[in-house]
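A single protein chain has been removed from this complex, and every other one stays in its place.
As written, the chain order gives the labels A, B and C, with residue 1 at the start of each chain.
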């Protein structure tokens, strides 16, 4: 993605988009809500909520097994959602789309199934300083269990991957596991370059795309990587649904993860035969309503166009960086890359010496919802030398008025802590 | 539960209950729907759908981390749902209630975490001939991986557990894993007796309560067992949510299952410190809306009273067994225990020589939804000597008219296959 | 009953009631392949014997519903005596008939069933076309065929 793509795409109608989101119509503490925490979870458009509700009102039934009418409708709605997700990320086949409960389960699936079948003492998993705990802890678990080494790609001062020593970092590596976009800094990473580098040393490449699938066009074939994990609730979909995409040959060769209904072809008293892809990895009753809801979320994003989503967020990030700097000057430090083309719409901030937890509490009094804390990335926090930041993260429904409200609330927070009788 | 409990409980208002379920107001193929597949999944009352919808409209936010208002509301709604589930099953503490995506994940959690930490070559897991694949395959996986032995409690001819040889079956057993009610035959099992027997030989007892929690009062303390798994979508709750209850001492001692956000206290570049119970076992963004929806389902069932639910289902099962036998005589075989007190409202049937798949297809033409197949219990099917059965399963919203419609449709199906020109 | 005639055509019920080529063959010389419909519990065994390149014997074992049994029975009459190549073309044509093309859902033209080869007539098997309207039953109709497909692969391997 480059800044120029905004010229070739239809600009989105910000007011119309915002009107699609019922929660954004509410007030908090007497002010209209200003939701700037989409990196944690996105709001849901009425189009998605309607589909979920219609599922329960009209076709709720267990899938794949009932021969009756509503069971057929439920099954086909669920499998159509799978095909929608496949097209959304340009995957070669819908049988490569595995539904999990969140991105975390998707990454754990790879660690348990592929990892435990393929990695042993001394093998290296290479991750990056930008990772979310979901892409750290499963590898730490493998390290503790069987002596796998977890190695880290360091960061540059402005929060990009430092690939200076990549060749030596890759020694002994069996898996490169990186996020395509950082939830803390917004940094976009060179996925294709790292996938190629991984393959060159015979390693696989897993991409945690939780923070990029909602915001940028995704093409797993162009990435030429091996696994991609992401999560529904950050992309206008319901909670309780995540996705693992994997290359068929790999998925075919991997042992099942969890065992139970749906994932078997046959069970005897002596053993079992796993089912075909994708069901082999989907044990138990799937999150049916949530899968169908995710399909509706994909439809919604498609109706806007992911190029337009990206263009909108870039313009808004640019506006935010400019206006915040103008107004707050040295009081405000925004971490991460400075060029809008290198980052998503994530602003991790330090404002004066006000602790993020206090800052976000005061902002909340004005209806401004931001995230304070380590953002599930404690190693990155330690690299930045802070315990926590205050993070505002943008999405398709935000507009300049949201940034203005944030800016105004920052000033008020500064006043509050400065003028309190001490 | 005994038949007499129906005298001491308030009879439920069947018409009012049915009216709570929007899907039951629809027609299928021109007939009002007759939903008799609650063993696969239950329908959802508007009270539950309203809560889910309100969550997304009013307080949708990621939990446990945001300091802003709606994040606090989401967190407290989720933790209140945990307390509701705790009370519903009479668990000692809400920190023992672990949310999973379904019952299958709950059982796999025990197999992965407790099983892999405690079981090795030659240790025996004792299961029963009544089990669902969810309580078979995870143990087969352990058997294949590390030589654990899976042993089976056999069944009597009428589908109850044959505990004749229990003493010798228990030799070398580390875990007894049984369902409290069979989804195929309806059989209720003597959970407390088996938990005591397990403890007497130093083994633990896991109960797959997926088919009993929705239908009977549950008291895990009276069961005196160690783990209990069940699933939300069969008890008026949404899809995508399951529960594992476990005794604190055991859960405390067990290693985490999946790794990621929420389940950690601290992560460094070298390792991680797991969080406290229950979050230690809840990696990633939880199925927030589904947890809150399950809380609403518990409220709904509580408002009726589980004693009343059970009494209603017993009366209806009795009506079904009597009227179906009267009308269809030898054309119809119903598997399982004959005494209503020994069974749930599940009727696994063979009708003439019509294959269950064909039978259910024809019933569907009259809007009658039943399940045909192996019901995820292939070993049990082999014990019964059939490849599949046709199963009608009852719930709180069914009434005598549903049974009458089933009975009438059976006659029509018989006519259809008899009178087709051959 | 209205609506079911498309599914339960006369010829289907005939094959169900009087299945052709039911039974077993000695292995070896025959090859046996097992198939499962994981969703309903149907199981099928396809016994195959070749004479050179020609399918000289085929038998069906196992159990299933009217659709899976009649489809298996019709399959045996459609491929017995054919060469492996011809049988594979029948197989392909049948599976094409049974597949719900994603293209159809999008309004795009359905994928051709012959890939430039001469079209093959499905004869009686056309009676199974109605199954496509009942998606859950498609797996019943294709069970024997997929199992047969694996059997051919095993023999050629």
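Here, a contact is a pair of C-beta atoms (placed from the backbone, for glycine too) under 8 Å apart; a residue touches a chain by one contact, two chains touch by 3 or more.
Note that the structure is predicted; figures quoted are calculated from it, not measured.
Taking every chain of the complex into account, the chain not shown here touches A, B.
Among B:83, B:315 or B:341, the one in contact with the hidden chain is B:83. Of the listed positions B:266, B:400 or B:415, the one in contact with the omitted chain in the full complex is B:266.
Looking at B:275, B:290, B:360 or B:393, the residue that reaches the missing chain in the full complex is B:275. If you put the hidden chain back, the residue from B:64, B:101 or B:132 that touches it is B:64. Against the chain not shown here, chain B presents residues 64-67, 71-72, 75-76, 80, 83, 264-266, 273, 275, 279. Counting the whole complex, the residues of chain A in touch with the unshown chain are 29, 355-358, 361-362, 365-366, 372-374, 378, 381, 387-388, 412, 416-417, 420-422.
The rule we apply is simple: only the chains that are shown with their structure count from here on.
The touch graph of the protein chains shown is complete. Taking each chain's centre as the average of its CA atoms, chain B and chain C sit 36 Å apart.
Separation between the centroids of chain A and chain B, computed from CA atoms only, is 32 Å. Here the CA centre of chain A is 43 Å from the CA centre of chain C.
Residues of chain B in contact with at least two other chains: 29, 357, 361, 372-373, 378. Annotation for chain C: residues touching 2 or more other chains are 39-40, 43, 134, 137.
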